[in-house]
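Have a look at the structure that comes next, please.
Note that one protein chain is taken out, while the other chains of the complex remain in position.
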Amino acid sequence: MNEKYNLGSVYFGILGVVALVCGIADLVVVAGGDSFSWGILEIPSDPFRGGWGGLIILFAGLFYLYSIKNFSEIHHFSKAVMGSILVWVIAGCDILAMITESIPGGEEGGWFNTLEGFLGTYAPPYAPAIFLLPFSLVIIYHLHKRGGTNADMEE
Amino acid sequence: MKVLLMGHPNVGKSVVFNRLTGANVIISNYPGTTVDYTKGYMKVKGKDFTVIDVPGTFSLEAKDKAEEVAVKMLEEEKDAVVICVVDSSKIERGLYLTLEIIERGYPVILALNMWDIAQDKSIHIDAEKLENILGIPVIPTIAINGKGIKDLVSKIKDATPVETDKILEKVGGKE
Partner (left out) sequence: MKLTVDERWDLIEKISKETVIFGVYKHTVKDAIGELTVKPLTGIPIAFAVLYGFWSFFGSFAGFFTDGFFVKLFDEHWLPWLQDVFPGGLGNWFYAIMVDAGHMENGILVASDNCFESFGVLTSGFFLAIGVVLPAIIAFYLILTLLEDTGYMPRLAVLIDTVLHKIGLHGFAIVPTILSLGCNVPAVTASRILETKKQRFIMMTLLAIFIPCGAQLGIMEEVIPDTIGFVLLYLFTGYFILGFILHKVLPGKSPEILIDVPPYQMPMLRDVAMKLWMRVKGFFKIAIPFVLLGCIIVNILYLANIIDWLANVLSPVLSGWFGVPKETVGPLIAAFLRKDLAVAQLSAIEMTKYQMITSVVLVSIYFPCVATFMMLLKEGWKDLLGSIAVLALVVFLYGGLLHLIWILLGVA
């Protein structure tokens, strides 16, 4: 077995646990009813972003953890790819929501937001999915290592 | 003159149709997008053709309403040329429908569509030999990016009805 893949399974094992914890934290916060912030982390309490979204982050964690059983084998590896895709869906939706919120002027303002208001929308705190996003991108490196989508690495 | 586009569901008939006629009919990556026929027109060397995008059908024994439309269409257009669009990666199934149409005495052109996908799946088809055996024009196409469509158009005039006996003979007769 290739050393790269061993490293990969350790990495995604840790990421999987983190994602799982984030997902569970999301669900706990939603069940509690008040949103939770800690430093630059904010867990939303609304049932859509927190509850539904949290559930998906939890699934992403499970996908990662399933994949490390045999990371070099293609069917297990693709579970890690799927885990990352789930994180991208949630984080992507969060970011899109931020973007669409940042541009218009709001009820009181003019047509467009002020520059401070615009930039302010992107200031922390962020939801957990946003923090997971950069770490999930590592999967692209592994996909590349495999030689795109067409390589076979079964040994 | 009329040209019918026939083939299994989701082999890209509507994509071929859009490329042939420049019309815009809805295409999707799943079977059953076309449930009714659509007509379009094209001009080849000054000759007008009516092209009809027929709903997908697995065989000429219709099983659902969309397939009924397809079979009825074929029966109504007695003097049409049929472009049989098949998924190259599932060529055998496609040949079944092609043979059925040939047997009914229609001039047929075979478009081996999704040629790229067949290659991805390392399925290699000898189109020339197939053309020889069937006695009809056989053209590999990748409709989604337009490859082979020009060839397809230029071969429409070469299509003639073929006797099934001739095909049987070429592969060694009936057992």
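We call the chains A and B, going by the order they appear; numbering starts again at 1 in every chain.
Simple rule for what comes next: a residue touches a chain if its C-beta (ideal position, glycine included) is under 8 Å from a C-beta of that chain, and two chains touch if they have at least 3 such contacts.
For clarity, every value in this text was computed on a predicted model and none was experimentally measured.
Participant: Considering the whole complex, which of A:74, A:119 or A:137 touches the chain not shown?
Facilitator: Touching the chain that is not displayed is residue A:74.
Participant: Pick out which of A:27, A:43, A:68 or A:90 touches the chain that's been left out of the picture.
Facilitator: A:90
Participant: One chain isn't shown here. Among B:20, B:66, B:139 or B:153, which residue touches it?
Facilitator: Selected residue, touching the omitted chain: B:66.
Participant: Determine and list the subunit B residues touching the chain excluded from the picture.
Facilitator: 8-10, 15, 24, 26-33, 35-36, 63-66, 91-92, 95-96, 99-100, 103-104, 117, 121-127, 129-130, 133-134, 144-145, 163-165, 167-168, 171-172, 174-175
Participant: Residue by residue, what part of subunit A touches the chain that was omitted?
Facilitator: Looking at subunit A, the ones touching the missing chain are residues 47-49, 52-53, 55-56, 59, 62-63, 74-75, 77-79, 81-82, 85-86, 89-90, 92-93, 96-97, 99-100, 103-105, 107, 111, 143, 146, 149-152.
One rule holds in what follows: only the chains that are shown with their structure count from here on.
Participant: Please tell me the distance, in whole Å, between the geometric centres of subunit A and subunit B computed from their C-alpha atoms.
Facilitator: Their C-alpha centroids are separated by 45 Å.
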